[in-house]
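The other protein chains are all here in position, but one chain of the complex has been omitted.
On to chain A.
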Amino acid sequence: MAWLRFLLILVLVGSVLGQLLIPLIAADEGRRAPEVSHLVVPYSVAGILAVACLQAAVACIWALLGMVESGRIYTRRALRWVEAIAWCGGLAAAICAATGAHLVAWEGIGGPGVVLGGVAAVVAGGAFVLLMIVMRGLLAVAISDRAELAEVI
């Protein structure tokens, strides 16, 4: 568990550094290609928000880890954290896909790479959300089984 917490902290620190880098990279890109300079601020915000979703998911995993350690994982509170992780994953994928779609459809720039990236975000995000829904179902069944067993004297 300690190792997992250490890894989560590492991911959090890394993601914060990433959030700091996003506007710098975007500004650099804007200087090199002045025709997209108006996109620097909104796309930086989108990037930071997408990474924030990851951070929120990491925080949820942290909370679930605490529940496992204290033996409260089989309570209905745990379901909410799992739901939150699913929402975070879905939101991050939606932000990535929407940004890609905006770049291609509205701005009319970006090639097949951007389209592929958007599709990949939708597929990966959708798969992640579905997986989390299955996990939530498993947890819900385990919780009700546990509650039933607790009534046995």
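Here is the rule we use: contacts are C-beta pairs under 8 Å (C-beta built on N, C-alpha and C of every residue); 3 or more make two chains touch, one makes a residue touch a chain; residues count from 1.
Simple rule for what comes next: contacts and distances are computed from a predicted model.
Enquirer: What is the protein name, per UniProt, of the chain that does not appear here: "HTH cro/C1-type domain-containing protein", "Amidohydrolase", "Sugar ABC transporter permease" or "Acyl-CoA dehydrogenase"?
Expert: "HTH cro/C1-type domain-containing protein"
Enquirer: Touch as defined at the start, partner being the missing chain; which of A:Ala2, A:Ala105 or A:Val152 qualifies?
Expert: A:Val152
Enquirer: To test your reading of the contact rule: which positions on chain A touch the chain that is missing from view?
Expert: Residues 151-153 of chain A touch the chain absent from view.
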